[in-house]
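Before we start, here is the structure in question, set down as structure tokens.
In this view, the complex is presented without one of its protein chains, the others remaining in place.
First chain written, first letter: the chains are A and B, and each begins at residue 1.
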Amino acid sequence: MITTTFRTDQEFFLDPQRCIGCHACEMACAECETNGHEPMIQVDYVDRFLSPQTSVQLCMHCEDPVCARVCPADAIMKDEFGIVHSANTARCIACSNCVQACPFGVPKKIEPLQLMMKCNMCYDRTSAGKKPMCATVCPSGALFYGTRVEMTTRRPNSTPVNQFRFGRQLVRTKVNIMMPKGATELVVDGEEASP
Amino acid sequence: MISTLNLRAAAVAALATFLLVAAILLGSRNLANFDPALVAYLFGCIFACFGVVYRYCVWLQRPPTWRYFARGWQLFFSRRMVVYGWELMKHFVGDLIGQQFIRNRGMTLGYGHRLMASGCFLAFAVTFPLVFGWIHFGLKPGGIDTYEIYTFGFKTGEFPLHTWIAEVIFNALNWSAMLVIAGVMLLMRRRLTHAGQIAIQTFEGDWLPLIVLLAISVTGLGITLDYKFMGGQAHQFMAITHAITVILFLIWLPFGKFYHIIQRPAQLGVAIYRKAGTEGPPAICPHTGEVFDFKMHIDDLKDVTAELGFDYTRNDGTSHLDLSPRGKRAALATAHLKAREQSGSFFG
Partner (left out) sequence: MATLPVSAEKLIASFGPSLNFPPQEGFPGRDEPDDVIKTHCCFCGMQCGIKLLVKNNRVVGFEPWEEFPFNEGRLCPKGVQRYLQNNHPDRLMEPLARVEGTGFRPIAWDTAFDQLTANIQRIQAQHGPDAFAMLSGVSLSNEKSYLVGKFARIALKTKNLDYNGRLCMVSAGAGNKKAFGLDRASNTYADLAHAEVVVICGSNVSETFPTLTHWIWQARDNGAKLIVVDPRLTPIARTADLHLPVRPGRDSALYGAILHQMIKHDWLDHEFIANHTSGFEEAKQAVADYDLEWAERITGIAKEKILLAAQWWGPAKTSFLLHARGIEHHSKGVENVLACINLVLASGRLGKPYCGYATITGQGNGQGGREHGHKCDQLPGNRDIENPEHRKYISEVWGIEEKDLPGKGLTAYEIIEAIDRGEIKGLLSICFNPLVSLPNNNLVRRALDKLEYYVCIDFFLNETARHADLVLPGSLQEEEEGTVTTAEGRVVRIRKAVNPPGNARSDTSILLEIARRLGAGKHFDFNSAEEIFNELRVASKGGTADYFGITYQKIEDHMGIFWPCPSEDHPGTPRLWEDRKFKTPDGRAHFHGVPYRDPAEITDPEYPVILTTGRVVSQYLSGTQTRRIGKLVNQYPEPLLEIHPGLAASLGIRQRELVRVVTRRGEAEFPAQIVETIREDTVFVPYHWPGRKSANQLTSGHLDPVSKIPEFKVCACRLVPTGKQAPAWEETKAYASP
């Protein structure tokens, strides 16, 4: 039974440019029985022809999670710590609305299970005061879990940002992305930020 | 707004409840065939009916749910009804009856759920008609070894006593209790040993339903065991605890985990929606160049997200939702790379 000792002073910091595409996070994530050995974090080449650059994406845990809002079955819940949980197994009807609506491309539909699964920031670990598995093993610091003070001490010339722009949509998240110093948001596509 | 939503749902629920009561009156020939001992159960059922229908209606009013609900029926009653009907049947048999997808989630879960669901449905099939007075049994006049079955007051069959058929029919609820107990045991064992389950389970969401089902089954079985082996000494206790647990189940049905029994058939709607979608044009990701879904789904999602107040439209009129999940992940990594490059430093 869950006895929560979730550490609210700790945050997740993502930095895709530090990713070396090793897939350690995926494999470590898949070790967890909660997700049936399916990785909930995803590493892909952006375009291997041009570059070895990889994308690495875990759930950003939106403040207003569109996945939960588009779920026809009320299967996705956000808890008091801001963690957006994986689909309730009894409710999910595998429609994949969340899969296609998530601006970060995070939820996965596992066809044979007729179930959506997504990152819940290692709720089994974080609720027990531990760090998420992916951030613990990441060999390059693309994934970091710790306090904001720790992060700003380590990387004084970068700014953690938790605001993204997808077209006209502004999305705020629990998870931070490490941006150049002074940045306030990451414009993924569409309109440039208006100051 | 909220109150109007609730009002609409309440009206539908009231109507449904009214229809149920009418059906009970009609089916039991003005309660002539009604067993007064079951009156508590009856009120539980009527409450559950209102609750379930009310919640279903509230649920349907959510834009994504309504979209699927409407699309599902619209497709079902289209000219291709045969095709979709067949698809519906396939999924009904495969998903709801076969429950293969639950098996795929784990062997223990699959078997446990299978046993539990079979027990429950068998019990529903027996209990509801009995409680509503739609079915009753009687000794065939002029004999002592033949029983008659009456459905809605009409005789629909008879069977001889003291044969295996009689045993099977009279003990149907006992069989279902045993199925449920076996299933609950498997699932409880899983909840105690499976690390993944232990990590995320909650009492209310995961243990309470199992406990309720176990209590219903054990007390139900207890009634039989009591009069068979204890001469009915504990009948009062067994009957009351059984009634309490069953009524608890009925009252909780619209709110708790058991609501998924009502909700799950929506999967069939999704199945025909997808069937229709894959017959139409595909959605191709501009980043990967690959098919990642069907266009109807993406178009519907654009509408639904807009209804919900999300706007992923880009300057050129295209949408962020045109990208596949992988394409979206690549877009973010690319945008981040660009931001880093513009700043002149990847690190720091």
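Descriptive notes on the structure:
We adopt the following convention: a contact is a pair of C-beta atoms (placed from the backbone, for glycine too) under 8 Å apart; a residue touches a chain by one contact, two chains touch by 3 or more.
Source: prediction; values computed, not measured.
Which of A:A30, A:M77 or A:L170 touches the hidden chain is settled by the complete complex: it is A:A30.
Shown as candidates are B:G153, B:G196 or B:P282; the residue that touches the absent chain is B:G196.
Contact between subunit A and the absent chain runs through residues 17-24, 26-28, 30-31, 33, 36-37, 48-54, 131, 133, 136-141, 154-155, 157-158. Residue-level contact of subunit B with the missing chain is found at 106, 193-196, 198, 346-348.
By our rule, only the chains that are shown with their structure count from here on.
Per-chain Cα centroids separate subunit A from subunit B by 31 Å.
Those residues of subunit A that touch subunit B in the shared complex are 1-2, 16-19, 32-36, 42, 44, 46-47, 53-57, 66, 69-74, 88-91, 93-97, 99-108, 112-115, 120, 123-124, 155-158, 164, 166-169, 177, 179-181, 183, 186-191. Residues of subunit B that touch subunit A in their complex: 59, 62, 64-65, 67-68, 95, 101, 104-106, 194-203, 205, 257, 260, 263-264, 266-267, 270, 273, 293, 297-298, 301, 304-305, 308, 310-315, 319-321, 323-337, 339-340, 342-343, 345-348.
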